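As you look at this complex, bear in mind that one protein chain is not there, while each of the others sits in place.
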Amino acid sequence: MSIQYILEIVGTFAFAISGALAVKDQKHQDWFGASFTAFISSIGGGTLRDVLLGSYPLVWISDITIIHAIILGILATFIFYKFLLRLRKTLFLFDTFGIALFTLVGTEKALNLGVRPEIAVIMGVFTATMGGVIRDVMTNEIPIIYRKEVYATACFTGACVYLILDSIGVERNVTFILSAIVIILLRILAVRNQWSVPRFFR
Amino acid sequence: MSIQYILEIVGTFAFAISGALAVKDQKHQDWFGASFTAFISSIGGGTLRDVLLGSYPLVWISDITIIHAIILGILATFIFYKFLLRLRKTLFLFDTFGIALFTLVGTEKALNLGVRPEIAVIMGVFTATMGGVIRDVMTNEIPIIYRKEVYATACFTGACVYLILDSIGVERNVTFILSAIVIILLRILAVRNQWSVPRFFR
Partner (left out) sequence: MSIQYILEIVGTFAFAISGALAVKDQKHQDWFGASFTAFISSIGGGTLRDVLLGSYPLVWISDITIIHAIILGILATFIFYKFLLRLRKTLFLFDTFGIALFTLVGTEKALNLGVRPEIAVIMGVFTATMGGVIRDVMTNEIPIIYRKEVYATACFTGACVYLILDSIGVERNVTFILSAIVIILLRILAVRNQWSVPRFFR
C-alpha cells in the first residue's frame, strides 16, 4: 500500500512536469497557463473517474499531498526545463510509468467500488488518459487518444490483463506488476516500431 | 416501461453508430478513436444530466446493457459501414428518433427528481444534445448546437410541449408520444425546408 501511494505521488509529479512542458509550444506560456495546464493534466483523469463513480471527496481535495506534488512538479519544470527537454527519453519513460500506474490504480478503485469489469476497464483508461485529453481540448490540440500512436490502447490492454489475472486468482501484487509491465512494454515497443492501431474504416 | 427501455437501448445503439461514423472524415480513425467517439456520443448527454442532478449511480454504470448496446453499435458500424453510409436518410431518421427519445427521457427523469420545469427542459435538451457537443469539442469541430440547423431547438420545443401537456393533465403516454412527434416533425421539416433559428444579432 505504502509503495503504491509513493508511486501515485511520483506519477502525479511526473504528469505535472509533462503538463507544464506541454505549454512550451503554445504562444502564451505564462506562469498561470503553465500551472493550470500542469494541474489539469495531473488530476483530470482521476477527477473524471471519481465524478463518474460518485466517489467523494475527490482524492486531491482530501489529500493535500497531491497538490503539493503538482506544485513541486511545476517548480521543477521552471527551474530545470532546459535540462528536462534534453531528457525527452527519460520523460517518455516517466510518462509511460505514469499511465501504467494510473490505469491500474483506476481499475482497482472502480472494482473496489463494486462496478462490473467492463466499467472498471473504462475507468482505468479514463484515469490514465483523460487528463491529457482535457489538456489537449483546452489548448485546441487534437486529443492525444486521436493521434495515431498506441497510447490509450496500451492502457486498455493492461486493464484487461489485470482483470483476467485477477479473475483466475493470481495474487494482487503479481497481477499489478504483470499488468503494468504489459502496458509499459506495449507502449515502448509501439513507439520504437511505430506500431499503430488498425484503421476502423478500410 | 418495457417498451421505453427497449427504445432507450435502441437509441443508444443508434447514437453509437452515428458516433463511430463521425470519425469517418477525421484523419485519424483507428479502432480506439472510433470506439471512444461512439461511447462519448452515446452516454455523454445522459451522464452530464445525472452528474448535474447528482443522480448516482450513472445509468451506464449500473446497467451494463448500455455498454453492450454501444459495443454492438461499434461492431455493426465496422462491418456494415459502406452499407450504412448509403443509408444516410435512414440514419438521419434513427438520429432523429434518438434525440426525441433522449429529450423526453431526460425531461421525465429530471421531473421525477423533483426539479422545476425550467430545469427539466434544460436537462432534456442536455440529454439529447450534449453527447454530440462533447464529441464535436473533442474532435475540434464546431459543436452541433452552434451550426445553423434546427437541432437543439427541436428538442427544446418538444420538452416544452411535454411540460404543457403534462401540466394540463394529459395522460403520460399520450404526452410522451405527442411530444416525440413534435420533435421528429420539427426536425424533419426543418432539414427539408432548410429552416434555421432566427439570428440573435440583426
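Think of it as A and B in the order they're written, each chain with its own count starting at 1.
The working rule: contacts are C-beta pairs under 8 Å (C-beta built on N, C-alpha and C of every residue); 3 or more make two chains touch, one makes a residue touch a chain.
On a predicted model such as this, the values are computed, not experimentally measured, just so you know.
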From A:Ala20, A:Val105 or A:Ile145, residue that would touch the chain that is not displayed: A:Ala20
Sort through B:Leu7, B:Leu53 or B:Leu93 and give me the one touching the missing partner chain. B:Leu53
Contact with the hidden chain only, please: which chain B residues? 51-54, 115-116, 118-119, 122, 133, 137, 140, 142-143, 145-148, 152-153, 156, 196-201
Determine and list the chain A residues touching the chain excluded from the picture. 20, 23-24, 26, 28-34, 36, 39, 47, 51, 56-58, 60-61, 64, 67, 77-78, 81, 137-140
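Just so we're on the same page, only the chains that are shown with their structure count from here on.
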Based only on mean CA positions, could you tell me how far chain A sits from chain B in angstrom? 30
